[in-house]
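One structure, as C-alpha cells, below. Some questions next.
Every protein chain except one is present and positioned as in the full complex.
Up next, subunit A:
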C-alpha cells in the first residue's frame, strides 16, 4: 500500500485568532475527543425521541418499494437525509449547540 503525500498545513495564522473557521472548530473537537462525546449524546437523544426508529421505518418503506436488491447505501442516504435533517427536534439542536458553545468557550485561546 503506497501512501499519498500528507496535505499542506493550514496557513493564515491571523485568521485563527478571529472567528475560527468550521475547519478549525472541527479539528479542535476531534482532537479533544469532544466530537465523539457529542456524537454519542446526539445518538442517545435521537433514540429517545424516536427519530432513529422513524428513520429506520422510512428506510424500510423505501427499500420495500424499490425492492431489496435495487437499493444502495447512497440511495438511502440521499432519500433520508433531507427528511432526517428536517425532523430533528429543536430541543436536541439547542442542547448540542449549547454544548459546542460551552466547549469552545472553555478552550478559547
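One rule holds for everything that comes next: contacts are C-beta pairs under 8 Å (C-beta built on N, C-alpha and C of every residue); 3 or more make two chains touch, one makes a residue touch a chain; residues count from 1.
Criterion: contacts and distances are computed from a predicted model.
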| item | value |
| --- | --- |
| Choices "Exosome component 4", "Ubiquitin carboxyl-terminal hydrolase", "dolichyl-diphosphooligosaccharide--protein glycotransferase" or "superoxide dismutase" - which one is the UniProt name of the chain not shown | "Ubiquitin carboxyl-terminal hydrolase" |
| For subunit A, residues in touch with the removed chain | 1-4, 7, 22-23, 26-27, 30-31, 33, 36-37, 39-40, 43-44, 47-50, 52, 60, 68-69, 72-75, 77-78, 89, 91 |
